[in-house]
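Notes follow the structure.
What you see is the complex with one protein chain gone and the rest in place.
Showing chain A:
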Amino acid sequence: MALSADESARLANLLGQYGDQIVKRWTDNVSSSLAGRLSTAELSRQIQELHTSLRAALDQRAVGLFDEVAVELRAVLSELSRARARQGFTATETAISVFALKDALLEHIDVSGAGPEVMRDYVAFTGLIDEMGLLTFETYANAREELVADQAEQLLELSTPVVKIWEGVVAVPLVGTLDSARAQVVMERLLQTLVDTGSPYAIIDITGVPAVDTQVAQHVLKTVVAARLMGADCIISGIRPQIAQTIVSLGIEFGDIVTKASLADALRHALRLQGIETARRTGRREA
């Protein structure tokens, strides 16, 4: 409980009596901290909204931010910090939007020479404002975490394309770290593309995988087995000399799976299996 019922009433009074001045001062304080990165109209609307919902909560004798009657205020605060997080403002800039109310209030409370009850009031008011600030902070952090999680998911989608490189041949160029989550995405994509294109051959290219350890190998082997179950043959390409030596030392067996040094070799192999021979045109050379 930040406030007593009486303090709540006095703060409501204060906010009502000096409403316009407080909102103006509050807006100016926030505005200077954001250095013009938010339009004045947008900012005034937000502060006005905060002021209105704070007053509404206090009019119903809210004694703390987590009071039942303060539900509207909490919603407004959450909305504000979510918007700030999405627009790329820092946590400090977001919290200042709330804390700036303290200065604005202080102008209308005569602290000098005032009795202890005025001081007690001010401490209680700032206690409530602190609660509001902490809520914005928490919401801000959550919003940012959601953003990061979304981006990680998008990255996962981006980094695993399955491309058709010839009639009957699809390729998956793997780039970066192949963890379980990505291996799952790769396998699903590859199997679906095999069905969609009716391709009998798939090439898994690991040129962009910096280290092939047993986990990577196991994921690749599982994908190959799954593709085989669907009647498709897999070729693993992009095995560089240092990777080949490491695989041998580790003791990983690729069994009867065809492996090639480069994607070009793998494609040539797949074409040959289909009975397609590539040859340079003899006779007159094209310009």
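Some points to look at:
Keep in mind that, in the parts below, a residue touches a chain if its C-beta (ideal position, glycine included) is under 8 Å from a C-beta of that chain, and two chains touch if they have at least 3 such contacts; residues count from 1.
Note that contacts and distances are computed from a predicted model.
Taking the options "Glutamyl-tRNA(Gln) amidotransferase subunit A", "Putative xanthine dehydrogenase", "Sulfurtransferase TusC" or "Serine/threonine-protein kinase RsbT" in turn, only "Serine/threonine-protein kinase RsbT" matches the UniProt protein name of the chain that is not displayed. Considering A:Thr92, A:Gln151, A:Gln192 or A:Gln245, the position touching the chain not shown turns out to be A:Gln245 (whole complex).
The omitted chain makes contact with just one of the residues A:Leu50, A:Ala85 or A:Ala217: A:Ala217.
Touching residues on chain A toward the chain that is not drawn are 177, 179-180, 210-215, 217-218, 241-243, 245-246, 249-252.
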